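Here the complex is missing one protein chain, while the rest keep their positions.
Right, chain A next:
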Amino acid sequence: MIDFLLRVANLCKKELLAIFKDPASRVILFVPAIMQSLVFGYAATYDLSNVPYALLDQSRTGASSELIAHLDSTGVFHRVATLRTQADIREVIDTEKALLVIQIAPNFEQQLSAGQSAAIQLILDARNSNTAGSAAGYVSAVVERYNAELRARAGAPPAPLTIESRAWFNPNLETRWNLLPGLIAALSMLQTLLLTALSVAREREQGTFDQLLVTPMSPLEIMIGKALPPVLVGLAQSTLILLVALFWFGIPMAGSLVTLYTGLVFFTVASVGIGLSISAVSANMQQAMLYTFVLLMPMMLLSGLTTPVRNMPHVLQVITMANPLRFAIDLVQRVYLEGVGLATVWHNLIPLSIIAIVTLPLAAWLFRHRLV
């Protein structure tokens, strides 16, 4: 038993030395994780803060400029052009000068003062339908506030129904709040998978793996020795991103660190298992990297990080069952934002364990029975 531990510890030490000996790889394993979480944390927002718009005001009355003043006072909308004819609309939208054009018809004020409803036209650039939808929502909200004012001024009773809206777990509904916890798992997976896949493939390419096989070490020991260092690197990366989320972006963590790390350990071991299996079937580093990538892209896209798993068709939802990232993201987000304990998220640990239990022995077996 002691021999076993000693051999594993020695191999781990050698592997860690191999990873950190090169200053460039020391940098590449940690600096990008921090930078990416910072940049993506700022980039990932569906909230609008700067909407360039163009105005085609054919009414030119007190009422229309009042409505536009409401829009301008939000600070989100910036008028970039004042159009004269309807024919000008196409140009500003096509060239992306404006995200939307507001057209106010000539009889706008007459209709309003007659107590009728007056329509404004909203033309949106829906090349990104998401942004366009949010912008339309913002305009509607401004118009609703203006309507309430009109009612009050006319002495009409306020709207008969008010809706009190509240959001659980993310009171201001910021996209960043669900993205950054997701990145704790996703960003570390990118690099741990590659690191693991390369560790055996490199030795195989350089012929040193054969030497390792003739040492007294058993395949199990080799596997553990190869698996532990990338697990440590992965957990270190996750920790860095967690720190960015907590202290830079100030996203409060509702759950416990113990639950979070329990989940992360299961997840990292499962990812490393996949990485080792890839390296065991690859003949050289290039193949290991390419196979990793072929797996990695679908895993990222089908993880729920950028689009919810529940929106996917049933067949793809079934495929996500083999994707460790899908379970890790669910677990991390729920522990982080909702503060749930292991009792609620333990079901994520089962698939992660199965992936690890299948891939790690498979890799160990493949080490001995080289396929390539």
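Here, a residue touches a chain if its C-beta (ideal position, glycine included) is under 8 Å from a C-beta of that chain, and two chains touch if they have at least 3 such contacts; residues count from 1.
By our rule, contacts and distances are computed from a predicted model.
Hidden chain, UniProt protein name from the list "histidine kinase", "Acetoin:2,6-dichlorophenolindophenol oxidoreductase subunit alpha", "Putative ABC-2 type transporter, permease protein" or "Urea amidolyase related protein": "Putative ABC-2 type transporter, permease protein". Although one chain is not displayed, chain A still touches it through residues 24-25, 28, 32, 36, 39-40, 42-52, 67, 93-96, 99, 111-134, 136-137, 139-140, 143, 146-147, 150-151, 153-171, 173-175, 177-178, 190-191, 194, 198, 202, 282, 285-287, 289-291, 293-294, 297-298, 301-302, 306-308, 311-313, 316, 333-334, 337-338, 340, 344.
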